[in-house]
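Worksheet: one structure, shown below.
All protein chains but one are shown at their positions in the complex.
Chain lettering (A and B) follows the sequence in which the chains are written, and residue indices restart at 1 in each chain.
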Amino acid sequence: MFEFFNENQVMLASVAKELVEKEIATHAAEWDEKDHCPTELFKVFGQQGMLGVFVPEQYGGAGLGITERSIILEEVARHSAGFAIALMTHDLATAAILNHGTEEMKKTWLPKLCAAEVIGGLSVTEATGGSDLSNQATTIEKNSAGYLLNGRKVFITNSHIANLNIWTGTSGVNEKGRKVLSAILIPPETPGLSAGRKENKLGLRGSITGEVIAKDVQCGPDSIVGKEGKGSAVALHTIGNYGRSGMAAIALGILRASVEEAVKFGNERIIYGNPLSKIPEMQAIIADNQVEYEAATAMLYNATAIYDNGKDAIPKLAAAKYFATEAAVRASRRTMDLMGGYGVINEYPVGRFLRDALANIPSGGTSQIMRVIVAGSLLR
Amino acid sequence: MDLENCRGIMVYCEIDVCGIIDNSLELIGHANTLKEKMEHYPEVTAVIIGSDVGSLITVAARHGADRVIMMDNPRYRVYRPDLYSDALAAAAEKYRPEILLVGASLSGEEIGPTVAMKLHTGMAAHCVELKIRDDGQFVQVVPAFGGKVLGDILCPGFRPQMASMKAGMVSKRIFEGKVAEIESFDPDVRGFGDRLQVIETIPETRKRVSLSNAELVVTGGFGIGTQEGWDKLEHMAELLHGVSTCTRPALDAGWTDKEETMVGTSGVAIKPKVYLGFGVSGAAHHTCGIKGAGLIISVNRDANAPIFEVSDFKVVSDWEAIVNAITARLEATSAVCPDPDRA
Partner (left out) sequence: MALTIAVCIKPVPDSEYYNKITIDPVTKRLNRDGIPTVINSMDKNAIEAALRLREKHGGRVLAFSMAPDTAIENLKRVLAMGVDEAYLCSDRVLGGADTWATSYTLYKAIEKTGPVDLVIMGNQTEDGGTAQVPSQLGEWMGVPHLANVIALDYEDGGMVVKTKADRGTIRYSLKLPAVLAVTRDCNEPRIPSVMDILKVGKKPMRILRAQDLDLNPDFIGIKGSPTQAGEIYSPDMSRKSEALVGDPDEIALRILDELRKAGISIG
């Protein structure tokens, strides 16, 4: 547990743990195997106040920050990283509206998002790449009724379950002739929006990832999130703060799972008449996992505290996301090594941890992009 | 009660439709075992509370009661914890036993501590052992932390020394031809009067599984994992003519609703010739209840499962493979032709 959590945060962690153990722990393996997203659980998390926990009370949230959100996501990911990313993504739509939406959007949608009356999605990535925002083929055209949206997004989490969507798309060119991006809110039941192909992922199964297609989707005149032409800022702020803190928190969950499974197996498995954990090499594995978990914890919760204090945390969150997601791969792999043959048997969860850890890396920007951001913050 | 004037061992006899329950008869028997260790060789007194229960006197005597206190009155026809507690407390006050034993049944758990309060004395609950130390001190051994730890409880300064014990912990004893002294006692007890009323008593319709005479017990634990698995295990138990029982986690998982077959500190203690455990991890809660088994064989995937320590034979394996193999063997030997006309 991070030393500087306040009392409420400590209790939140234990309450979230209890909820996860009751609702998620025993089903996680099955969701992974069947690639099933338990959408009914969104409402449960909504009732517990665990969606949009950073939303002020006036809009139906708990008025806390991304630290608390990360605490919840870490607990969910301890047992199901797949479902954690579904919740994580729902919150991205919430964050985009909260930080960039109109007052009308906030009043209308934030309470519904916090209660999971609608499920949120954020569609940015296109086939040409996720981080290259300058060249989106999706178009947002102004017309007499408001804005007309056309395009195709790929690798979108909650693609088939989100009914409140925020898209980015090219809405024109600036004075230098460069394409500019806008972000637009698409309410539930809007005609023309459909889900396409559903991906069969290596990991983070139990969350749905796929294509979303917009064909002549007519949005109203008040549907732009943020300023027209400033969609990049909406996407970068939301992903940079909420997306990456979320992915790092999910990685923390996997790291902790890797530590705990290693300890459990190490103590239970008897080899040469003694528990496996008596062997120094095995202790080294457990220690390395714990060290990386502690380091990632300190990095993430330091960065989220900075954001929650109203300061810029983008480079620190990028660093935390980079370290934590990579460390989760190393740690789950080590636990697999510790377990020997058992490590690759799907009855044990460690294989899922490794697959989830690997699938976790590209979301919110690859490790290479994270290093570009960290270096960029020093070299500018 | 002052220490000097208390004599004898009193046992509360709980009654159901079939008569005095085994739990109480076991305690009468055990009271005799205690008595034989006590220098002054005190009387064993059975207290029977009920309506029209005269026929039970001989049962109590045959199981070891030297004296039977009959509290036979229509007001006891329907069980009411307050009336029964008042009655037992009145009997203890009148007959002043040094030891008072109560079965740790659900009603015993209501009556026992209530009587202890009324008498201002101590009570040790769910004892796994009751014994007389060499210095004559009555020692009550209680489990703590689900049986992980045992502790001696003494009650040197108060009388009677009260204890409860789960069914199956000790054995019944038979004293053929024994005749007990009989006393009727009918104090005016009112309990909480009309502040507590029984609206209805709803008897259980399902036939309860009896474990007291089971020679072979097949226990399934949480490791069974699914309802289908559980059914498979029960099928094997039937083929073996054994009785299937469960652990607390298996019961909580809902694979069986036969709560009376839960073995352990919060369930029953069993003494079969053979205990066969599948997917049982061996938490102290459970193993406390099987120590009386003649032979313990257990199957568990986890080589370090605590159940193995208390087993005569251990099998480190998936439970299902073993159950399948046993079932196949049994079905092969007992195969009967489905259509006798063909022969």
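Brief remarks on what is shown
Everything that follows uses one rule, which is that a contact is a pair of C-beta atoms (placed from the backbone, for glycine too) under 8 Å apart; a residue touches a chain by one contact, two chains touch by 3 or more.
Note that the coordinates shown come from a computational prediction; the quantities given were computed from them, not determined experimentally.
The missing chain, though absent from the display, is touched by one residue of B:147, B:168, B:223 or B:279; that residue is B:147.
Shown as candidates are A:64, A:140 or A:250; the residue that touches the absent chain is A:64. The chain that is not drawn here is touched, among residues B:39, B:135, B:176 or B:204, by B:204. What chain A contributes to its contact with the hidden chain is residues 7-8, 11-12, 14-15, 18-19, 22, 47-50, 53, 62-64, 68.
Interface residues of chain B facing the missing partner chain: 14, 16-17, 21, 79, 81-82, 105-107, 109-110, 112-114, 116-118, 120-126, 128, 139, 142-158, 192, 194-204, 208, 215-216, 239-242, 265-266, 273-274, 276, 283-284, 287-288, 291, 294-297, 306, 308-317, 321-322, 324-326, 328-330, 333-334.
As a working rule, only the chains that are shown with their structure count from here on.
On the chain A side of its complex with chain B, the touching residues are 267-270, 275. On the chain B side of its complex with chain A, the touching residues are 302-304.
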